[in-house]
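Structure first, then comments.
Here the complex is missing a single protein chain, while all its other protein chains stay put.
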Amino acid sequence: MVNVIPKSLKEALKFLQEKPYTIIAGGTDLMVQKRGWSSTNPEFKQPVLFIANLAELNYVKVDSKAIFIGATTTLSTLLNHPSIPDIYKDALFEMASVGIRNSATIAGNIANASPAGDSLPVLYALNAVVVVQNIERKREIAIKDFITGVRKITLQEDEMITEIIIPKDVFTHRKWVKVGGRRADAISKISFVGLANIKNKKIVDFRIALGAVAPTVVRQEKIEAQCIGKTVEELQNNIEDIVAQYQQFIVPITDQRSTKAYREQISHNIIVDFIKSLSK
Amino acid sequence: MKDISKSVFKVDNDEKISGQAQYVSDIMGYDFLYAFTIRSEHPKAIIKDINLPNLPPGYYTVDYTDIPGKNVVKIIFDDMPVFAEKQVNYYKEPIMLLVGKDKEVLKNLASMVQIEYEILEPLYTYDNSVINYHFTKGDPVTAFKNAERVISFDYDTGYQEQLYIEPQGMLGYSEGEKVTLVGSIQCPYYVKNAVIAILDTTPEMVRVQQAAVGGAFGGKEEFPSLIACQLAVAINKIKRPIKLIYDREEDMEVTTKRHPSKITLEAAIVNNRIVGMRSKVGLDGGAHIGLSGVVLSRALIASTGAYTIDNLDVNGDVFITNTVPNGAFRGFGAPQMLFAIEMFIHHVATELGIDPLTMRLDALAKQNDKTSTNGTFRDPIIMNQMIEKAMEMSDYKRKVKEYQNDDSFRGIGMSWFLHGCGFTGSGESTHINALVKLKKDEQNQVHILIAAVDMGQGVKTTMKKIVANVLDIPLEQVTYNNPDTDFVPDSGPTVASRTIMIVGGLIARAALQLKQKWVEDYEVIVEERYQQPSYVKWDEETFQGDAYPAYSWGVNVVEVEVSKVTYQVNLLNSWSVYDVGKAIDERIIIGQADGGQMQGLGYGYLEVMRTKNGKVEHKNVTDYIIPTSVDAPSMETVIMDNPFPLGPYGAKGAGELTLVGGAPAVALAIENAINHKVQSIPMTPEKIMELINHGNN
Partner (left out) sequence: METIKFTLNHKVVEVEINETKRLLDVLREHFLLTGVKEGCGEGECGACAVLLDGDIVNSCMVPIANVKDHDVVTIEGYSKTKNFEVLKEAYAEEGAVQCGFCTPGMMIASEALLRKNPHPTEEDIKNGISGNLCRCTGYNMIIKAVQRASKSGEGLW
């Protein structure tokens, strides 16, 4: 098993063309998942391709319509970058610890596809697009289509994530809620993103995404569409109806971190709280 | 004379801050073999057959057949095998060691070991009592017969994991027939005695040294004896240096934890006063008894907390279940009981419709009162001043009323508590019989020769201060190395808040003796042995008499805010007042206070550990949540002097005291915030939600 440290993206894609590799960026997820007895080698079943040092994938670029983030950009870089949307920074700030954020990458977070991954609800809510590449072509996939299940993604063996695109949208209201076991550095029991753009008391954009309450992030554009166009007051008068509609998609489990009942009720509370906060 | 409490820099700061301190896993340089523990895959099963892979040269198995002595870890109650023989009684119980040079090879060999089991029905409920203690005070039968009203509540507490940041570990080697073990341990002589027994050898053939200890909190009291025995047997067989260091998950799955408990308290009420109480305590001992009986007795003796109740019926059991054995953890049974009694007195007052504070002040123990075991609180109790101070610092009286009546979801809670210093009952004289030594060498350097371990609580500094102060010499003229049983006498284990009061007391007396015998430039050695104060009488059978030579006291006030949306608890402030007799070093005591408080608070609201089908569900640091810096409230601590005549400079115990009041304080604060009775810890957001949905006001 020969591991490789490519010097360029092109070289990396060439390796991938030859045979399957496990791709490691920061290592913060995989090095823990695959760890063995202390000081023995991690237990990777495939050779490993290391991409953390690919400088060409470490960037944040901006044009008038979108933000383009290179795959190996660390969460710390994003947290400190002026162009990253505030809602994402809210999430990043509460995500993991400084040491992990300095290693962990945006692409790693997406590829890991953990139901409790805190980047994901934000990227769903922001309509992020995942760019994947093989040696021959590039394709763009909406994040909700890219992640298909718990730790399942639609990445071919010869492909890697190279970029994340976040459209630039305007929001007047935002709410990030992370419900963890403690106030810092904890895996989420529930994570919530609420975004709204309100003009003259009228809702012109409205998005909700929830993490850790279903196998993948819950985002329901049909429910959102019902809210758009309404006044804040109309929406607030309809809170129970909206929440009831979300309920069928909030299908959490009981695990070592929390209970189904708690995740259900608190998701409910948070959605209500968010909608109520829109009049502020 | 200098005030001993005035803080000095801790003597081990430099080596620890620079990363030079050697913890056991840091010791390199010997040609170590490594040991990997093969463990049970079932909570209860008969071992039918073990199929081993072919071992390459230089690779060994070590199991019960290699034990020269009796296959049992000598602790207090000798029922834990060093290696399982015919039957396993908990998931991950050790069966054998695989030993060899290359960890990759060992890992691979371990994966090829096949064990055939006949699975037995495990027991997880509180049904198999193996220890029952019962005692009374006064006339509880009459008190309950004549009661106007009887009020009863149930309480339960969960596991708590010590989570010392350094996992358990030990290394060892042999020189001829002599075995040396170096480890992360609290009790060098516990380890030594266990190893003597397991090797069926003589004391001079076993040497135990303490490496730097990266936290212990009771977790390295009895458990290291198990690893030491396994390792000693392996070294005895293989005659090579061997290292056995646990990974975190292994540590969390197999090492002892704080006993979960179920407690029922009943009060006999006359004229709005508690005239009698019945307490029934059940501890989940896990698969082996070990220290559980001693933990239970401390819990039972703490039944009345900081209060005096004249008529008592106290009853407790240790139940055996097919789960990881539980054991020592800072507080040692008292945290469970103090949670229950502090909640209970509030719940009783609420039932009676009277102000809990009035009821508590009325019941508060006073000097010369009889303790729960008919001993006497001989020394002054300054709780009234301490309570006043704590209430003033925290603005308790105003806040508790305000929060009860508003919907701020803020709450404040105040716990009162005591902790008996030293071993329970006559343990100090009958079991321990501590001996300490001071040696002044020809260069006039004074060496402290005791078995007490500095596991962060600062005894290297405080012991040196005591000696330097008595002898009026600079701190640098005193040496205190990590204990090595070849050089230090058995001054007892580093447990039970006994180190400063008992061992420090002996050291102070030894220093005084040395002062009198001091001859410049000549070697002088002095010894002191523990003598039970003549007034302390204890009957171990009936639980009657003075359970402890002295008590330390404390008051904790905690203020919280509960989120109305998520029911998460945010600790806002914590105020504490302690009577530890006299602080030998104020900064060190404040450090004990802050750290103990954080552990106690974590126990009360945050730290969740459960077993499911006999397996620990929260077996790593990701799942078992302990407080981070962001969770810590701001803390204000006041130490009030109340010197104890027999302690060095008046010092009493401090280490455990600072933990035991945390859980009731935070639980009471949550109760105050949400206006529902809290009867269970940890009080997680999930449980708060349940209380808000269905709880009792």
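Letters A and B name the chains as they come in the text, with residue numbers starting at 1 for each one.
Simple rule for what comes next: a contact is a pair of C-beta atoms (placed from the backbone, for glycine too) under 8 Å apart; a residue touches a chain by one contact, two chains touch by 3 or more.
Please read these numbers as outputs of a predicted model, since none were measured by experiment.
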Touching the left-out chain: which of B:275, B:381, B:635 or B:654? B:635
Can you list where chain A touches the absent chain? 3, 5, 24, 26-28, 31-32, 34-35, 38-39, 41-42, 44, 48, 50, 52-53, 76, 93, 96-100, 102-103, 184-185
Name, in rising order, the residues on chain B that touch the hidden chain in the full complex. 7, 9-10, 12-23, 25-26, 28, 162-167, 212-217, 247-249, 455-458, 587-588, 590-591, 594-599, 620-622, 626-630, 632, 634-635
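In this text, only the chains that are shown with their structure count from here on.
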Roughly how far is chain A from chain B, going centre to centre by Cα mean, in whole Å? 42
Residues on chain B engaged by chain A in the complex (per definition of touch): 36, 103-104, 106-107, 245, 247, 564-568, 570, 606, 608, 610, 617-618, 622-623, 625-631, 685-686, 689
Per the touch rule, the chain A residues reaching chain B in their complex are 36-41, 177, 179, 181-187, 190, 256-259, 261-262, 265-266, 269-270, 273
